[in-house]
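Just one protein chain is left out here, and the rest sit where they should.
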Amino acid sequence: MSHFVLRQSGSARVLPGFGLSMGISVLFISLVLLLPITGLFGQLAGLSFAEYWTIITEGRVVASYMVTIGAAAVAALINAVFGLLLAWVLVRYTFPGKRLLDALMDLPFALPTAVAGITLATLYSSNGWMGSWLEALDLPVAQTWVGIALAMAFTSIPFVVRTVQPVLEDMPVEVDEAAMSLGATDGVAFRRVIMPHLWPALVTGTGLAFVRSLGEFGAIIFIAGNMPYETEITALMIFIKLQEYDYVGASAIASVVLFVSLALLLAINIWQGRFVRRLHGGKA
Amino acid sequence: MQRIGDAPLVRRLLIAMAVGLSGLFLLLPLVAIFAQAFSQGVSVFWSNVSDFYTLHAIGLTLGIALLTIPVCLVFGVALAWLVTRFSFPGRRLLQTLIDIPFAVSPVVAGLIYLLLYGRNGWIGGWLDSYDIQLMFSWPGILMVTIFVTCPFVARELIPLMQAQGSREEEAAVVLGASGWTTFRRVTLPNIRWALLYGIILTNARAVGEFGAVSVVSGAIRGQTNTLPLHLEQLYQDYNAVGAFACAALLALIALLTLAAKAGLEWRASRREAFA
Partner (left out) sequence: MSIRLQNIAKHFGATQALEPINLDIQEGELVGLLGPSGSGKTTLLRIIAGLENADRTPTPGKILFGERDVTHVHVRDRRIGFVFQHYALFRHMSVYDNVAFGLTVMPRAQRPSAQDIRARVYRLLEMVKLEAFANRYPAQLSGGQQQRVSLARALAVEPDVLLLDEPFGALDAKVRQELRRWLRHLHEEFNFTSVFVTHDQEEALELSDRVVVMSNGRIEQIDTPETLYRAPKNRFVFEFLGDVNYLEGKVQNGTLTCGDAHVAVDLPDGDEELLLRPHEIRLAEQPSADSHLPVTITAISPVGAEVRVELEADWLAKPWLATVRHADFNRLAMKRGQRLYAHLRHWHRFKDADAVQDASLADVS
């Protein structure tokens, strides 16, 4: 009987390798991704909620949340505009050097974050190429939250460009033509016809850029100056606690960061799914 | 044929803005790396690179990348095969879980490994009683590197294999091919370029990982210092030229990655044009 059932479930799948690929995937995800997270909760288990609350709401830590979230929000906004512009230019126009510009878009992903970090720190330091004339304009970047936002924007720009680009590419010419034949000017057509198509991708890309910025470490610490209460990011707070062998404190703050990142990731996934469903049929 | 935004003035203005801003914020830093690295001449650059500790860091970094790639490859192919060729409850969950490393801060990634496998962790403590130490040595670096890089191969393969569908594999199975033959002769040729690109991305990230590695490595010069960590130490020691010499090496790998990507994309577009 059990033999019969087994054969039946086997024959229901035409292609081989279900058991093997399922085994490898589940084992890997459990061991590499999920098991270590349990270590975090193990560490926090000994903590009462009041103690936990005290650690994660300490003044310096809260200041670091503010700096991180504020700078990440600014970076995400910059990238939403800049990324949309780049995706548009790369998809809609041809011009000399376009392939080079396209390749350049992946640089922030390919370049190690520490390299980006020391380079931006040097460029924007008061005697760097950019920093020297920004200083002359009385716009210091290094060791301010502007520098943090700049480093975040640098490392996360590809998220926006690379999510918007394919959607823009897939937009049929007829959509433009229909809008124009109905009398819409460029501005109106962009706002009312093109943007609604791009919203989901733009929000997804910006959301991913924001999540990435929240966790960024290597690119930021060199340019930030790391002044407590002023330019200290949350990832650095965790790092500092670790160096002081305060594993409990590090874990508590890390759990906040982890929770926020995963919640945002989940929200982005769900939101995107709902939007895609509406455009491709199903209930509105 | 004309499209929205094709008016010459709009077109030129937007292109100029895109090129100008990219030049300032993306290209200029790249140029600055090499300018700094060679600011005191080639010989100083060379003596920095051929320094014993630098060479050791390069060796460790490449070794870690070399060990990371096969692990990520097996996992990526298995997961992509699983979620694109079968439907089962929990399929979407698996696809969301694989994104975790992208969302988790590298420092947090390093921390959770340290907590589990460190001397105070429940696995680390048990291993410690056998005198096995994973943290603050190369196995720890390898583990966090795998954590950080594991999505890349799968993320490259899944959309492609989804788009290709499983008709060809089904045809092969109907013709009597075994599972392994089907994979090797039908699937692999279709996905090899995406696979290669996945490997290149994995490599780039493995070589450059900083945050997670800096938590678990201990950064002992000549022992557990990877190239990005070594670069940081040089920079903190006010040896900017030395730091940028290391940065230039890493930037070179990044540039090769970009070139490889452009090459593979060019290949794909040419094949499409002929199809």
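The first chain written gets the first letter, and so on, giving A and B; residue counts start at 1 in each chain.
Here, contacts are C-beta pairs under 8 Å (C-beta built on N, C-alpha and C of every residue); 3 or more make two chains touch, one makes a residue touch a chain.
Only a predicted model underlies this, so the values are computations on that prediction, with no experimental measurement involved.
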{"item": "Touch criterion as defined above, residue of A:73, A:175 or A:262 at the omitted chain", "value": "A:175"}
{"item": "Sole residue of A:70, A:166 or A:196 that reaches the chain not shown, by the stated touch rule", "value": "A:196"}
{"item": "Residues of subunit A in contact with the chain not shown", "value": "172, 174-175, 177-185, 188-189, 192-193, 196-197, 278-282, 284"}
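FYI, only the chains that are shown with their structure count from here on.
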{"item": "Separation of mean Cα positions, subunit B and subunit A [Å, integer]", "value": "16"}
{"item": "Subunit A contact footprint on subunit B (complex, rising order)", "value": "1-7, 10-11, 14-15, 17-19, 21-22, 25-30, 32-33, 36, 74-75, 78-79, 81-82, 85-86, 88, 94, 96-108, 111-117, 120-123, 143, 146-147, 150, 166, 169-170, 173, 178-179, 182-183, 201, 204, 207-211, 214-215, 228-229, 231-232, 235, 240, 243-244, 247, 250-251, 253-255, 257-259, 261-262"}
{"item": "Interface residues, subunit A side, partner subunit B - complex", "value": "13-18, 20-22, 24-25, 28-29, 32-40, 42-43, 82, 85-86, 88-90, 92-93, 95, 97, 99, 101-120, 122-123, 129-130, 153-154, 157, 173, 176-177, 179-180, 186, 189-190, 193-194, 208, 211-212, 214-218, 222, 235-236, 238-239, 242, 247, 250-251, 254, 257-258, 261-262, 264-266, 269"}
